[in-house]
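The complex is shown incomplete by one protein chain, all other protein chains being positioned as in the whole.
After this line comes chain A, so read on.
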Amino acid sequence: MKVLVPVKRVIDYNVKVRVKADGSGVDLANVKMSMNPFDEIAVEQAIRLKETGQAEEVVAVSIGVKQAQETLRTALAMGADRAILVVAADDVHTDIEPLSVAKILAKIVEEEQPGLVLCGKQAIDNDMNATGQMLSALLGWSQATFASEVEVAGDKAKVTREVDGGLQTIEVTMPTIITVDLRLNEPRYASLPNIMKAKKKPLDEKTAADYGVDVSPRLSVVKTEEPAARAAGIKVGSVDELVAKLKEAGAV
């Protein structure tokens, strides 16, 4: 089985996000970018499937600006076998919308014929939480979202989903699309031998036009704002004092 893992280059989760002065979005010039943490979990899961012999090949795909090549190299250094970069924008501030991403992925799936697509449940930059689901619809494949446990056995996958009230376990027929949640696994660090090998692994460069997909935006951002600043906390010396303060604040 081949596993396809789409990975997105996003602002690093440690970076203090700053809104651009004109409110058009978040400032991404000269800030640290990394692989979307949920996608890292997806890559990790794919590599584990390969290690247990359930997958033969792990292919990472990124759609976005040329610099997403770095994100793909990280996936290769973690252990993916090869990568496909689809250049679909020039400006680092351009965000390709989920439907366009899903359409390109659908074409890649046609070409690559994977048995499984493992995606992050959402990207931490815009929290869309849509690409996996849209891809499922476009392909007519089954889907299992918010996975916290995945067991692949033959042509079925048993997936535990993190839903609001607790955990739900479902069985889906392969080929399928699984979107992964935070608790599925702990992604590994890129090992040194793999970092050295990553450069030699194949990375195909394509453009959105190669797949005949129009990536022009359908949504427009009206305004981006900083969240309200959190007021400073206070330290209390004892439980009694804590209770008193909470009462004072009308919280208990």
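FYI, a residue touches a chain if its C-beta (ideal position, glycine included) is under 8 Å from a C-beta of that chain, and two chains touch if they have at least 3 such contacts; residues count from 1.
To be clear about the criterion, contacts and distances are computed from a predicted model.
When the listed names "Acyl-CoA dehydrogenase", "OB-fold protein", "1,2-phenylacetyl-CoA epoxidase subunit PaaC" or "(2Fe-2S)-binding protein" are checked against UniProt, the chain not shown comes out as "Acyl-CoA dehydrogenase". Checked against the full complex, the one of A:140, A:166 or A:193 touching the unshown chain is A:193. Within the complete assembly, residues 67, 70, 73-74, 77, 189-196, 198-199 of chain A touch the chain that is not shown.
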